[in-house]
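And now, chain A:
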Amino acid sequence: MTTTAASEGALVSIPHLLARNVSAFGDKPAYREKEFGIWQSWTWREAEAEIRAIALGLLELGVEKGDFIAIIGRNRPAMYWSMVAAQMCGAVPVPLYQDAVAEEMAYVLEHCGARFVIVGDQEQVDKVIEVQETVTGIDQIIYHDRRGMRKYDHTHMNALGDVQATGKAAHERFDKELDARWQSLGYDDTCVMLYTSGTTGRPKGVVLSNRNIIETSKNSAEFDNLLPGDEVLAYLPMAWVGDFIFSIGQAYWTGFCVNCPESAGTMMTDLREIGPSYYFAPPRIFETQLTNVMIRMEDASRFKKWLFHTFMAHAKEVGPKLLDGQSVSGMDKLKYALGNLFVYGPLKNTLGLSKVRVGYTAGEAIGPELFDFYRSLGINLKQLYGQTEASVFITQQKDGEVRSDTVGTPTPGVELKIADNGEVYYRSPGVFVEYFKNADSTTDTKDAEGWVATGDAGFIEPETGQLRIIDRAKDVGKMADGRLFAPKYVENKLKFFPNILEAVVFGADRAMCTAFINIDLTAVGNWAERNNIAYASYQELAGHPQVLATIQSHVEEVNESVAQDEMLSGCQIHRFLVLHKELDADDGEMTRTRKVRRRIVEEKFADLINALYDGSETVSTVTEVTYEDGRKGSIKATLELRDVKVLADQQQIAAE
Partner candidate 1 sequence: MKDMADGYITEDGRKIGGVMMEMKNITLRFGGVVAIKDISFDIREGEIRAIIGPNGAGKSSMLNVISGFYHPQEGEVWFHGKKRPSMKPYQVAQQGIARTFQNIALFEGMSVLDNVMTGRLTHMKTNMFQQAIWWGKAQAEETAQREKVEKIIDFLEIQHIRKTPVGRLPYGLKKRVELARALAAEPKLLLLDEPMAGMNVEEKEDMSRFILDVNDEFSTTIALIEHDMGVVMDLSDRVVVMDYGKKIGDGTPDEVRNNQDVIDAYLGVAHD
Partner candidate 2 sequence: MPDQFLFGVEVVLNGLMAGVLYALVALGFVLIFKASGIFNYAQGVMALFAALTLVGIMEGQVPFAHLINAIFGTEVHYFGWNVPALAAILLTMVLMIFFAWAVNHFVMRHLVNQEPIILFMATIGLAYFLEGVGDLMWGSEIKKLDVGLPQGASIWVEENTAFLGTDNFFGFFIDKLDMVAALVAAVLVIALVAFAQYTKQGRAMRAVADDHQAALSVGISLNFIWVLVWSLAGFVALVAGIMWGAKSGVQFSLSLIALKALPVLMLGGFTSIPGAIVGGLIIGVGEKLFEFTIGPMIGGATENWFAYVLALLFLVFRPQGLFGEKIIERV
């Protein structure tokens, strides 16, 4: 009864929430994982037992209060348990990106001084062992999957299962200690430390307190009315703050169930089997799905195509209105219901989105077409705007007030202000404590009153109160003639074409804008197959004249649209090239969350940028690449540069 007595007021840490959940809905599923062909599941009570066993084991291994415990692996219940177990011991979990190369991992492990590393499998163990050549602070490696681990030196290594077993065996010795440790956790103690991917420079360790996480989870969960019966699929990197909020913060606050897929390869099937009611995905995933839908529909019979296009057209008109609760004529409702039977329903079903009650996308601007497609199907897809430093939530869209070009109104508890230069500032209970071992950056970002600079430029629409983001504040610049330059704005417009995967626009302090383009290998490859165009590699396809012509037409379309906006009409693209390689996180060109690192790209491809501005027809270049296994190599290419039709400035036309 102690836990219930502790109720509301005392829910000051994740372990406290866990105790509350066990007593409130102990027999409801807390975790599921597809393994051995079925969904293994754990109730809150069972999960608590597992977590407790890990925590006891960690104590037995000598975990001290305030230790950092790195967690590296794909989304698995055991990994989440390890995080909570670390918290129970008074230690701080530090989840890392599992696909990080050893170098990156070394920096983070060194920086936080992790004494314990809990990893998923042999692959990560190997990386950590490699890291140990330079990083000395690691006392113990604990691995979850025993496969292939038999021959390793186990003097400082344990299987998670064994840790649990010894923990259980030693519970008489440590029960008291453990209970004392987690019960003494306070609201302002550190909950988790997450490293930001950092579009520039070294990753920074963002320290988030229990208050940050729990308040934010509470506010956002109440905002969307999340319930204990909800289901989420945990498939995004555990090191990303969003996953921490969804799969631990909100999950523990509301008590909903976290489902882990069997492997990356079966993600889509697993998604369909679970049918989550609360779903988050970056625009990229929605885009891939839509591309797949369209490709598969291409092969359908004419009748099916007709059915699909007819009803989709209708859905575009009526679907969003229905979702926003606006009035729609009876005939339209009937037609929509028919469409739901024949197209939308089955489509949502095959995509695994039938049961989505609350869906979010964020991280990048989402194309209006793309956004509307999902909403018109009746999926309540919304946008949010957030940051690691804010424990995710800054603004969210309310049900019924959803638009593709804004990111919503402030999440309850968040205050916003716009600085003179257009940069967005916020203040909230979720605002981070500090950057670990980096007081300078902390003061740079967070002022004494607790206002945090987002680094994004934007404005609040006066009539709706919705926040609209234009671009990264530091990326919004001036062109040589003083006109406004907002590369992200143009890049997003380019990326809305399915054929274009990435675009990088240049033009700051220059007379005109130019662009690098990455084609989407799935979409363009499919097109090539249909047109019997043979290609051996990305590079070859990217250089194909017909592909270039298509991209050129896309760019021209974008120019037309950009020209409409008087403030930004100077951002029309005059010349572009299609890159000979895909921008890649392994090569440092993108962050692990797949945001382009503009500076690095500019440095690395300086020769190409020069060629874009010196008017040459072609350019030859050599680029270093990193292969999946970490080996380095280089590729040579000769690229064709293309001029694009640019529309005259409307103001000028008017003036003449």
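In picking the candidates, the idea was that all candidates are chains of the complex that A comes from, given by their letters.
The criterion applied here is as follows: a contact is a pair of C-beta atoms (placed from the backbone, for glycine too) under 8 Å apart; a residue touches a chain by one contact, two chains touch by 3 or more; residues count from 1.
Small disclaimer: the values here were computed from a predicted structure and weren't measured.
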Only one candidate among 1 or 2 touches chain A in this complex, and it is number 1
In their shared complex, candidate 1 is touched by residues of chain A numbered 35-37, 147-148, 150-151, 262-263, 265-266
